[in-house]
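A protein chain is absent from this complex, but the other protein chains hold their places.
Each chain carries a letter (A and B) given by its place in the written order, and its residues are counted from 1.
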Amino acid sequence: MKLVRDVLDKKLTDREHCEMGRVSGLIMHAGERSQPRITHILVGGDALWMRIHPWVAALARRLAKMWGPKRDDPVRIPWSRVETVGKDVRLDVKARETGALDWEIWIAKHVIERIPGGGKEEEE
Amino acid sequence: MPPKRLLVAPLVILFACKPPTPAEQMDSALSWVATARMAGDAWLRHTTPDKYTREILELCQQTLLQLGTKLLKAPVPGVDTASLDNLLTRSRGHIAQMAALVTAKNSPGFRQQLDSLISDEVLVKQFADSAESKQ
Partner (left out) sequence: MKKILQLALGIITSVGGFLEIGSVVTAAQAGANYGYKLLWAILLGTICLIFLVEMSGRLSAVSKHTIVDATRERFGFPFFSIVMLGIVAVAFLVLVAELGGIGLSLQILSGIGFRWWAIPVSIAVWLLMWKGTFGLIENGASLLGLVTISFAVAAVKMHPDWGSAAHGLLPTMPGDGKAKYGFMAVSILGASISPYLMYFYSSGAIEDKWDESYIPMNRIIAGFGMTFGGFLSMAVLVAAALALQPRGIDVEKFEQAALLMTPALTHWGFYLFAFSMLFACLGAALEISLAIAYFFAQGLGWSWSEDLDPSRDARFAFAYTIIILLGAIPLLFGIDPIKVTVMSMALTSATLPLAIVPFLFLMNDPIYLGKHRNGWLSNSVVAIVILISFVLAIISIPLEIIGG
């Protein structure tokens, strides 16, 4: 599998076909005597902004400290949870539990629902 | 590719904000006198509402005032600045009267002012042609 072409930047969906962002990065483990293999998928956050420039990542981190859900560690999903890699990457997880939707939920609760007609972000 | 694209954007902005030349300002003055005339004709034929007609006549007046000031500061070659200034002042006067007469719904009075403006327009055109030929 060509990692860059087949996995990186692809859309992620969970076991209920809920969209949960895109693959921002991959963590690989290269042992002394073994082939390098992917251990985790990274979603959003630092991994994404670092691909543009470290300064952009630093700015994003500073903004995230002031506003939004407080999350210290990046969203990492074990490679073992990947079910299929096709047009999208399907995962055997529940989107909400991974933290990939933290920003979505935070904005829904703190901004959108406070505006009339915004509706309610469902609690599953 | 990217460096060329980045170069074009500031150039476009520069162009859009570029100040017009004296000849272009003369054409603009003619355009605004002609606009006042067309708006006047339209109002007399009852094809435009009063509020809009007043608004556009006032806009013509203000724009001609700004153009007149600029043309005084940067005279157009081949054009007698004092005569042009008198002409534009007179035109603005007619346009101001027209705007007032719209409010008063005085069509005959409006017609008179419009006819005077049409005569002025001919003279402005002569000035504009003269500026064009001296460019």
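By definition in this document, a contact is a pair of C-beta atoms (placed from the backbone, for glycine too) under 8 Å apart; a residue touches a chain by one contact, two chains touch by 3 or more.
Predicted model only: the values in this text are computed from it and were never measured.
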Absent chain, residues of chain A that touch it: 4, 8-12, 18-22, 24, 44, 48, 51-52, 87, 103-105, 107-108, 111-113, 115, 117-122
Residue ranges of chain B at the interface with the undisplayed chain: 1-2, 4-5, 7-9, 11-18, 21, 24, 27-28, 30-31, 34-35, 37-39, 42, 45-49, 51-52, 54-56, 59, 63, 125
